[in-house]
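Working notes for the structure below.
Only one protein chain is missing; all other protein chains are in place.
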Amino acid sequence: MIKNKMKNKIKLTAGDIIFNILNYLFFSIFTLICILPFYYLFINTISDNELAKRGLITLWPSGLHINNYIQVFKLRGLGQAALISIGRTVIGTALTVFASAFVGYLVTKQEMWGRKFWYRYIIITMYFSAGLVPWYMNMVALHLTNNFLAYIIPGIVAPFNIILVKTYIESIPPSLEESAAMDGAGIIRIFVNIIWPLITPILATIAIFCAVGAWNSFTDTLFLMTDEKFFTLQYVLYRYLNEANYLASIMRSGTNTGMVSAAQQLSARTIQMTISMVVVIPILLVYPFLQKYFVKGIMIGAVKG
Amino acid sequence: MSGRVTPKGKRFTIPVKYRLLLMLLPFVILITLFAYLPLAGWRFAFFNYRPGIPLKWSDFVGFDWFMTIVNTPARQAEIVRVVKNTLAMSGLGILTSWCPIAFAVLLSEIKNMRFRKVVQTLTTIPNFISWVLVYSFAFVLFSVDAGLVNRLLMDMGFITRGINFLLESDHIWLKMTAWGMWKGLGWGAIMYLAAIAGIDQELYEAARVDGAGRFRQMWNITIPGLLPTYFVLLMLSIANLINNGMDQYLVFRNAMNKDTIEVLDLYVYTLGFGSGTTTGIPFATAVSMLKSIVSITLLFAANSLSKLLRGESII
Partner (left out) sequence: MKNFWAAITAALIAMAMLAGCGGTASQSVSTAQSDQSEQSSQATALQSADPEPAGDTAREEYRIDVYSQLANYAGEQVGWFAKMVKDKFNLVLNIIPTGDGVFATRMSSGKLGDLILFGNNGQEFTDAIEAGMLLDWYEGDLLESYGKDIKEDLSVALQFNADTFGGGTKCYGFGHNVATSSQYSESAFYHPDIRFDIYQEIGSPEIADLMGYLDVLKQMVDARPTSDSGLPAYAISLFPDWDGDTVMSVKCMGAFYGYDEFGFTLYDVVENTAKPVLDEDSYYMAGLKFFNKAFQMGILDPDSATQTFQDVCTKYADGRVYYSIFSWLGPSNYNTPDSLAAGKGMFAVAAKDQKNVVYGTNIYGGNRIWSIGSRAEQPERIMELINWLCTPDGVMQSTHGPQGITWDYDANGKAYLTELGIATIGDPNTAMPEEAGGGLWQDGQAKMNNSTFTTDEINPVSGEKYNRDFWESELKREPSAAKVKWQEAFSVLSEDEYLENLNLKVVAIGSDFVKDTRSADLESKYIQVSTAIKDGSWRAIYASSDEDFGKIVADMIEQAKGFGYDECVAWDMEQAQERAEAVARTLAMNE
């Protein structure tokens, strides 16, 4: 209360006002630039398909209809695929967030035997790439083909997230943890009661990164899953977005016969656009919910009390 | 710790340094399974390996595939060119890496929460749109006759004939950096927004009591609070100097701008898989081996540099 009153009493200087105006202006313009392509996709999906097909929808929609959306929602297997996508996103994110927090915390503990080595052992894998075939053979050996766990387990230990958590924990005043240790709390208790609440903002960030990554990935499905009950939403939609690419690769292979039928198989571009919309919208709906964990800011003092 | 606190415990307790390691062990096993085991595939780089055909039937070729990168004068010129592009664009990326910080700091100065949330959500949109779609949108913007930009310029009388902006080969490095920034700025700022949220609010209170203005608070509290995260990310991006992906450059590449747009990843992709055959696998493996080695060397070099300059090691 007192704080608020104090804040109100501070008079805004001319510099502050100009700064505010410029700041709002900047963000308004930048936001506009960011949503332009999205807007363009959107007006094309709701406009008359004949006009869209001829490339005439550029600024305003015309001949509004929602048939494209109806058609996309009628795509076969979409329900099951959405379920798998949600499943892998929720479970994968929960496990990765937990693992990143825990590992990130553990590697800050100086007492650990060979701490530096193990930390580096995990971190440098970020720069490994064994190639597609060895990766695949490994997954086959681990029985992770046509298996839901293939979506979850490989992503649990995420070096990048671990670095983020470690850095974050190190920026917290160590006094908190030390006082808890004095009270005789064990490692797990300190992690659960002290560390976890403090690092919520970075965990929310990681959760967003993981969730978006899990939601958007389709290559694992492409290589590992042949049974349609494990197809994800992104994969089902990828097949449509890939049509032009597929056609081009058939054409490039050099034989010209049979092109006719292939060329006619392309589905309407508006359907592809609708599909891109359908995949992005869920992210935009969930994201604001996660945001509240890091817009507010936490009072370390409040946690102490 | 508890081991030490209760030394007269009834049972034997594992010393804390091993207990910590034991807790880490499951995760170490996971990373071994998924990141280290597949490295066995690096041996393919030394054979004329074709998938499905046992390695013992394949010819051992030693370092031939590594040498393919530089084995003719024409290829040497190519590799110099693409490495130059790669370093230039990664370098520009590093030079602009402070932008997400600025974005986050400025955004946190916006007091209208609703506006702030809307901006924060909507500026991440470009990150979700694949490069292929970004290009098709770029085409709508810049195509010669129907493109919005050309129409605007023509209506205002700046030009009489449309210009094919996508074909122009000038300032490709800057243009690509700009596209990359447009796509990644809002997304990249998320991390810093989280870091800002972690800054102890009492610091601001104290500064305000001392009469510090808005800019001084930003400069003395917010930005120093973000620097640890920034330095970590900076170091990671230094290690990633030669890995800047290829999707973006693949879609924007054309015959006119290819001299300056082709980066290492794209070059290797065209050379290794472009023709859709499996013969490129050993070559691609050899390149990714080299890249891993370079990246890890850079990582440790950056770390030593950080130790030297800032007195603290990051990894």
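Which chain is which? They are A and B, in the order written, and residues in each are numbered from 1.
In this text, a contact is a pair of C-beta atoms (placed from the backbone, for glycine too) under 8 Å apart; a residue touches a chain by one contact, two chains touch by 3 or more.
This one's a predicted model, so the numbers in the text were calculated from it and none came from an experiment.
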Requested in this report: Just list which of the chains on display the missing one touches.
Outcome: A, B
Query raised in the report: Of A:Leu36, A:Ala82 or A:Ala244, which one is in contact with the hidden chain?
Result: A:Ala244
Query - Sole contact to the chain not displayed, among A:Gly15, A:Gly55 or A:Gly79 - result: A:Gly55
Report task. Out of A:Ile91, A:Leu142, A:Leu176 or A:Met277, point to the residue that touches the absent chain in the complete complex. Result -> A:Ile91
Query raised in the report: Among B:Ile14, B:Ala40, B:Val144 or B:Ile293, which residue is in touch with the absent chain?
Result: B:Val144
Query raised in the report: Contacts of chain B with the missing chain: which residues?
Result: 48, 50-53, 68, 72-75, 78, 136, 139, 143-146, 162, 164, 166-167, 254-256, 258, 270-271, 273-283
Query raised in the report: At which residues does chain A meet the chain that is not included here?
Result: 53-56, 76-77, 87, 90-91, 93-95, 97-98, 132-133, 136-137, 140, 145-149, 152, 197, 200, 204, 222-223, 226-228, 231, 235-236, 239, 242-244, 246-248, 250-266, 269, 293
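One rule holds in what follows: only the chains that are shown with their structure count from here on.
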Query raised in the report: Mind pulling up the chain B residues that touch chain A in the complex?
Result: 1-2, 5, 16-21, 23-24, 27-28, 30-31, 33-42, 44, 51, 106-107, 109-110, 113, 115-130, 132-134, 137, 140, 146, 148, 182, 185-186, 190-191, 193-202, 205, 208, 213-214, 225, 228-229, 232, 236, 239-240, 243, 276, 281, 284-285, 288, 291-292, 295-296, 299, 315
Query raised in the report: Along chain A, where are the residues that touch chain B in the complex?
Result: 3, 6, 13, 16, 19-20, 23-24, 26-27, 30-31, 33-38, 40-41, 55, 58-59, 99, 102-103, 106-107, 109, 111-115, 118-131, 133-135, 137-138, 142, 153-154, 156-157, 159-160, 163-164, 167-168, 170-173, 181, 184, 186-187, 198-199, 201-202, 204-205, 208-209, 212, 216, 241, 249, 252-253, 276, 279-280, 283-284, 287-288, 291, 293-301
